[in-house]
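And then chain A:
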Amino acid sequence: MITLQHYLWVSAALFCIGLAGVVARRNALVVYMCLEMMLSAANLTLVAFSRFGVRDGLPDVNAQALVFFTITVAAAEVAVGLAIILALFRAKQRIETDSVNALQG
Partner candidate 1 sequence: MPVLLFYLFAALVVGFALAVVLARNPVTSALCLAVSFVGLAALFLSLDAYFIGTLQVLVYAGAVMVLFLFIIMLMDVKAEESSARSRGAQAAGFALAVLLLIEVVSISSALKRSGDTLGQHPISAPLAAKLRQQSGRPLLKGLEADLAKGELPDAKLMGEALFGRHVFHLQLVGLLLVVATVGVVALSRKDGGSLSS
Partner candidate 2 sequence: MSPLFIALLLPVVAAVALSRGAPLKLASTPVALANVLLILGVMLSRGFVSPEVVSHVGSIAMLQSPALNLSVGVDGLSLLMALLTVVVSVCACWQIDNKREGARAEHIVAHLISAGALGAFVCRDLLMLYAFHELALIPTLLIIALQGRGESANRLRVAWKATVYLGVGSLILLAGLCWLMVSLTPEGAALVTDLDSLLKLAKEHPLPALKQAQIGLVLLVGFGTLVSLFPFHTWAAPAYATAPVSTAMLHSGVLKKFGIYGLLRVLPGMLPLALSQAWLQEALCWALLGNILWVGWVCIHQRNLDEMLAHSSVMHMGYLFLGLAAGGAVALEGVALLAFAHGISIALLFALAGRMRAQLGTLEFRRLGGLGSHSPALYVLFCFGMFASIGLPGLANFAGELMIFVGCFGHPGATALGMVQWTAIAALWGVVMSAVYGLRALRALFQGTSGSGLFLSDPPLAQRGGLVLLASLLLVAGTCPWLPLRLIAPAPKDKPAAGAVAPKAH
């Protein structure tokens, strides 16, 4: 049978894959996708816990409200993040790469 543990495993796997991608990938866009993956994994954990913690015959709506806010905030973050990445990309086209990397170290 499918237990709570199964859901936690899936979400842990998703979270860890996202984390690995954030650390390993160099492309800012892919890194950002991996960050979204981490957030979604957290959401799955939240929903699973809320479903397996049924109270008064209903799943905990408060936890699901947090998921709702997470999704909203993540969408806003994506918008801001992509705008910043885009601005950097525009700047990069016009100047040499090594001066953009002036912050290394």
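If you want to know what made the cut, all candidates are chains of the complex that A comes from, given by their letters.
Simple rule for what comes next: a contact is a pair of C-beta atoms (placed from the backbone, for glycine too) under 8 Å apart; a residue touches a chain by one contact, two chains touch by 3 or more; residues count from 1.
Quick caveat, the model's predicted, so the values are computed rather than measured.
J.: Okay, in this complex, which of 1 or 2 is up against chain A?
T.: Answer for chain A among the listed options: 1.
J.: Touching residues of chain A toward candidate 1 in the complex: what are they?
T.: 1-10, 12-27, 29-30, 32-34, 36-37, 40, 43-44, 47-48, 50-54, 56-59, 61-62, 64-65, 67-69, 71-80, 82-87, 89, 91, 94-95, 99, 102
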